[in-house]
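After this line comes chain A, so read on.
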Amino acid sequence: MAALLEVSGLKAFYGQTQSLYDVGFEIPTGGITTLLGANGAGKTTTLRAICNMVRTDGTVRFDGKNIRGMATEEIVRRRIAHVPEGRGTFTTLTVDENLRIAAYTRRDKQGVRDELDRVFTYFPRLKERIQQQAGTLSGGEQQMLAIARALMLKPRLMLLDEPSFGLAPLIVQEIFRILKRINEEEKVSILLVEQNAALALDLATHAYVLETGRVVMSGPSAVVKNDENVRKSYLGY
Partner candidate 1 sequence: MEQFLQQIASGLANGAIYACVALALVMIYVSTDHINFAQGEMAMFSTYLSWQLMTWGLSFWAAFIVAVALSFVMGVVIERLILRPLHNAPVLSIIVVFIGLLAIFNSVAGAIWSYLIKEFPSPFPKSSFGIAGVIGPHQLGVVVVTLVVLGLLFVFFRYTPLGLAMRAAAQNPQMARLVGVRVDWMLALGWGLASSIGAVAGIMVAHIVYLDPNMMAGILLYAFASALVGGISNPAGAVAGGFIVGVLENMVAYAGNQIEKATGIYIIGNGEKLTVALIIVIFVLTVKPAGLFGRVVVKRV
Partner candidate 2 sequence: MASTSKKWVLGIVVLAFVVPLLKPIFPDAISDYRLFLVSTMIIASIAVLGLNLLTGFNGQFSLGHGAFYAVGAYTAAVLMDQLSVPYWATIPAAAIVCFIVGYLFGLPALKLEGHYLALATFALALAVPQILKYKWLEGLTGGVQGIVLNKPEVPFGLPLSEDQWLYYFCLVVMVILFWAAANMLNSRSGRAMMAIRDQYMAADTMGIDTALYKTVTFGISAAYTGIAGALSASAIAFVAPDSFNIFLSIKFLIGLVVGGIGSLTGSVIGGIFYVLVDNSAQALSQFVKNDLGLPFDLSAYTVFGVLLIAIIYLMPMGIAGGLFMAWRKIRGAR
């Protein structure tokens, strides 16, 4: 299986502070990969680095081409969708506008309409709220909207940052079920960053563990799940 995204020697800086040192990993086409790690390990920074939202060094190959250093919007236009942490929605725009914005470069109106219908099959709840301002949605609905909007980009790779953050367990389960479906039905590869390691390891096929800006361990989820250190540090048993 060819790798969709290959990251090697990735470094990232916030001003003078370096927060990633030599991060490397691969995401196989069609798989779900998760990045685990404690607070401040560099998980979010890794996602931001892929999209060039921080100053970076190293290589990021997407579909065989180095995309490091490209403008964020150009990377996104290569169909990498990034769902940032803390519900990334345009709060003053309506649900409908939030979804359409992702397709604004497309000229085929019918195609966009079909796309919307298909996205609503995953998130029927959003359809009921279509004219509501995003800021008035509940936390779970906003997270769903953020994922739905990412889907509108017809992504080949979806980067998800803490989709469970601050949500009730039932909602989290629902969102993870949908993510699984998206991965299978839409053939979208997923890179998932998650505090909830147990949940993430259940969903993912591969896992990488980050510590202070470096990859310290990697392997199939099943193997990582049974590693003693991982169990103690992240799974809590």
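Candidate entries met the following condition: all candidates are chains of the complex that A comes from, given by their letters.
Convention: a contact is a pair of C-beta atoms (placed from the backbone, for glycine too) under 8 Å apart; a residue touches a chain by one contact, two chains touch by 3 or more; residues count from 1.
These figures come from a predicted structure and were not determined experimentally.
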Chain A is shown by itself; which of 1 or 2 touches it in the complex?
1
Candidate 1-facing residues of chain A, complex:
51, 53, 71-73, 76-77, 81-82, 84, 88-93, 97, 100-105, 149, 153
